[in-house]
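Omission of a single protein chain aside, the complex is shown with its protein chains in their original locations.
Which chain is which? They are A, B and C, in the order written, and residues in each are numbered from 1.
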Amino acid sequence: MSKHSHSPSYKYDLITFAALMILTIITIWASYATGGTSVLAVSVAMLIATIKATFVVRNFMHIKYDHIIYKVFIGIVMLLFLSFIVLLGIDYALR
Amino acid sequence: MGYFKVPISGHNRDDEGSKLGMWLFLFTEILLFGGLFLVYAIYRFQYFEEFRIIAEHMDITLGAANTVILITSSLTVALSITAMKKDQDNIAVLLLFVTIALALGFMVNKFFEWNEHIHHGLVMGADVFNNLQHGEGMFLFLYYFMTGLHGLHVVVGAIILAVVIAKIINGKITKDNFSLHENGGLYWHLVDLIWIYLFPLFYLLH
Amino acid sequence: MDNHAIDSHLNFYETKRGLFSWIFTLDHKRIALLYLYSISLFFLVGVALGFLMRLELFSPGGQVMDPRTYNQVFTFHGVIMIFLVIIPSIPAVFGNFFLPIMIGTDDVALPRLNLFSWWLYIFGALMALGTLMFGNGPADTGWTFYAPYSVTSDTNVSMLLLAAFILGFSSILTGLNFIVTIHRLRAPQMPWFRMPLFAWGLYATAWIQLLATPIVGITLLMVVMERTFGIGLFDPSLGGDPILYQHLFWIYSHPVVYVMILPAMGIVSEVIPTSAQRTIFGYKAIALSSMAIAFLGYFVWGHHMFTSGMSDQARVVFSFITFLVAIPTAIKVFNWIATLYKGSIYITPNLLWSTAFIFNFLIGGLTGLINGALAADVHVHDTTYIVAHFHYTMFGGTIFVFLGALHYWFPKIWGRMYNQKLAYWALGLTFVGFNILYGAMLTVGVKGMPRRYYDYLPQFEFLNKVATVGSWILIIGILLMIYNLIRSARKGEIAPRNPWNGVTLEWQVPSPPPLHNFDRPFILSEKGPYDFSLLEKINEVEQKPLDH
Partner (left out) sequence: MFTNASNFTNDVDLTFAIIIGISLFFLIGLTALMIYFMVRYHHKRNPVAKDIHGHVGLEILWTVVPTILVLVMFYYGWSGYTDMRKVPDDAMKITATGRMWSWTFEYENGKKTDTLVIPIDKPVKLDLLSEDVIHSLYIPAFRVKEDLVPGDTNYMWFIGQQLGTYNILCAEYCGDRHSYMVSKVDVIEQQAFETWYNDTTQATLEGAEAGLALLKQNACMSCHSVDGTTMVGPSFKGLFGRNTEIESNGIVKNITADELYIIKSIEDPAADVVKGFSNIMPAYKDKMTQKELEQMIEYIKTLK
């Protein structure tokens, strides 16, 4: 079992939940506000989704309290995926 | 230089090891979906108009409802792990049951949604579908593929959680030994995580 | 230790017997052997297909089969060799057997998962073989499964794709297991930079298996779906983009060539210090260059697509990064050779397989540089030059090391010595045959003979004949080696613990090892894994066995 430096608390989970719900409402609202179709809309939606994902990973999945190596790994995986997108972009945007 | 004993063994319990293994597996899952996200990204820009038009058929309300369901289920799993750590077995089990119920709700919702599409002929093989623009068909296919694969993960996740429930009741999972519970939780959060991206990509961006 | 002491006078073969004790075993050594035997079996099938192709290409015109069959043969040959032989080969066999021993533990971290990946492997393999029986004949698409041909071909492509998908997961799980094992089960006195280099190679490999394989998995699945539902994900007549398929395929399939070569490089880094009886030159450089290769290897996939119609800028970017990967590889080669300097070298078949590897891999790697150069690749792309390049790296590289490793660890695995004289002969024939075969293909490729050609223009005949003759010499060499190894495993002299005077942990356990690997405390040096000043101490133990 992993050592947790914090004491478990329901409140913490509930706050995270509240944040996720609020972000869900914001992203729906934003999709209407941005017209839902432009490049801007896609970027905003992805940005909000990423903020939500960060909450889930950090708070629900306890990355905040885990060994630093997990953060490094997650960073590498994200970097990898982003570079795939960038390299594909170099082809598709310039073809 | 020195003499020492053989330390840890592959057959001993190693919770940190199991958790590491689970995380590595989650990375694999993320990249499995990642391939699909790459395809989506490319075609989204290639067929911007078609994707927009066909996305009109998506029901935001149903999508939002499922988003709320999944986030809530993520909460209940997180709470049940907290309960486990506090040695409140009964609450933990109860919360897991709620999670599975929510998973079921998600799938029922999904079923109605797909049913609706099929009813309108928006499915591979139907005439309406065959007459769609190429980009529109692509969108629908990716929609079925990605949400279908995601649905499969929901089912698998629910089964894992059911096993966890059984083991808690049997006393095999306890305050000092809840690695499976924790890992099941991690898997469940991944399911939520992926949906967080699927929701805007398929429902919101029209 | 104490709790294991009871049965440690039995080796791991003797603890239990019977078929079930093998196919349901959780012992990493037995799982390794299960892999070895199944891989060898499929390997022989693949070899036979390679032999058939060479017969067909002996002269222009049809020789022994028709075009469709030829296409199915090279596809099956490629799929077997890549997915069933070379990807699992070193990690699943030698990694499984020696990684836990070399880092001082008694098994991998997740033994059940280990067994499960072998079963997945067998399941996938049977499915691949199943295409011979079910549907409209085995696939004829080439191992690259390029769309739209793979979408429209009427052969049983779908089943082969599913098989590859399953085999991919087997490979992912092996990698996952190794990462956890290396993170969690290293002996307490073995920090990262005192791990044997083979472990470093496996660690780098495992990350590629873990993070690249799922992408090709899902891509192959997309093709299956496309074939089943008639959707145009990659088929241009339905709006798809075939080049996107190529991107997704190579995002995995370039990194996977480093899955093949990095563990092999790890083994070479073990054999050379043992043979030279001195420490490795530039330990950290070799260890870190494995990680660098694994990392950079993710970003070069586009070099397989220089003529595909990708944007010109992308071609330049990919060409540039391709050249960067060559640098860490060069570092390794230089360090190996420097390790021989001022050593006290014992010439053994082990060492010669490794040096033969270095020679072949130099040719393979250096021809890779020509492929990476844009102007030159336009000419040699999809010619037999490429075929020779990848046989030089995969066969001359990985498989040579695999065979070398069989010799190096033979005494440890089977507890007997092999016949050295026969081993030299087998190696010699294999090496000569190999270079005739692929040297000729290299040349005929530069002259412009495209690959996957059933028939060819008359001006290519001479070199093709040379290649075919080379394949005969090669196969004689391999058969001789197989004969020698099988005979020695049954009748060879009994091997001591440490026949080659190595110092890594596997030489401190009995040959063959007991079920829980160690029968006594082992010795580790603070100066790293290759500290030969310990040799006397290690071998001393052998003379006076400890009392249990």
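Miscellaneous remarks
Note that in this section contacts are C-beta pairs under 8 Å (C-beta built on N, C-alpha and C of every residue); 3 or more make two chains touch, one makes a residue touch a chain.
As the structure is a prediction and not an experimental result, all values here were calculated from the model.
By the touch rule given at the top, the unshown chain touches C in the complete complex. Only one residue in the set C:112, C:447 or C:537 touches the chain that does not appear here, and it is C:447.
Interface note: of C:205, C:269, C:290 or C:355, the residue touching the hidden chain in the full complex is C:355. Of the listed positions C:40, C:63, C:277 or C:539, the one in contact with the omitted chain in the full complex is C:277.
Interface note: of C:23, C:129 or C:338, the residue touching the hidden chain in the full complex is C:338. Along chain C, the points of touch with the absent chain fall at residues 67-68, 71, 136, 140-142, 146, 148-149, 152-154, 236-237, 239-243, 276-279, 281-285, 307-309, 312, 315-316, 319-320, 323-324, 326-327, 330-331, 333-335, 337-338, 340-347, 351, 355, 358-359, 362-363, 366-367, 369-370, 372-379, 381-383, 446-448, 450-457, 527-528, 531-533.
Assume only the chains that are shown with their structure count from here on.
A complete topology is adopted by the chain contact network, contact being made between every pair of chains.
Counted by C-beta pairs in contact, the busier of A-B and B-C is B-C. If you average the Cα atoms of chain A and of chain B, the two centres end up 15 Å apart. For chain A, residues touching at least two other chains, in rising order: 77, 80, 84, 88, 92.
Multi-chain contact residues, meaning those touching two or more other chains, occur in chain B at positions 16, 24, 27, 31, 34, 38, 42, 46.
The touching residues of chain C, when paired with chain B in their complex, are 1, 4, 26, 28, 100, 104-111, 113, 172, 176-177, 179-181, 183-185, 187-189, 210-219, 222, 225, 229-233, 238-241, 244, 247-248, 516-518, 521-526, 531, 534. Here chain A touches chain B in the complex through residues 1-2, 4, 8-10, 12-14, 16-17, 20-21, 24, 27-28, 31, 36-37, 41-42, 45-46, 48-49, 52-53, 56-57, 59-61, 70, 73, 77, 80-81, 84-85, 88, 92, going by the rule given at the top. Contacts from chain B toward chain A in the complex involve residues 15-16, 19, 23-24, 27, 30-31, 34, 38, 41-42, 44-46, 48, 52, 60, 64, 67-68, 71-72, 74-75, 77-79, 81-83, 85-86, 176-179, 182, 185-186, 189, 192-193, 196-197, 199-201, 204-206.
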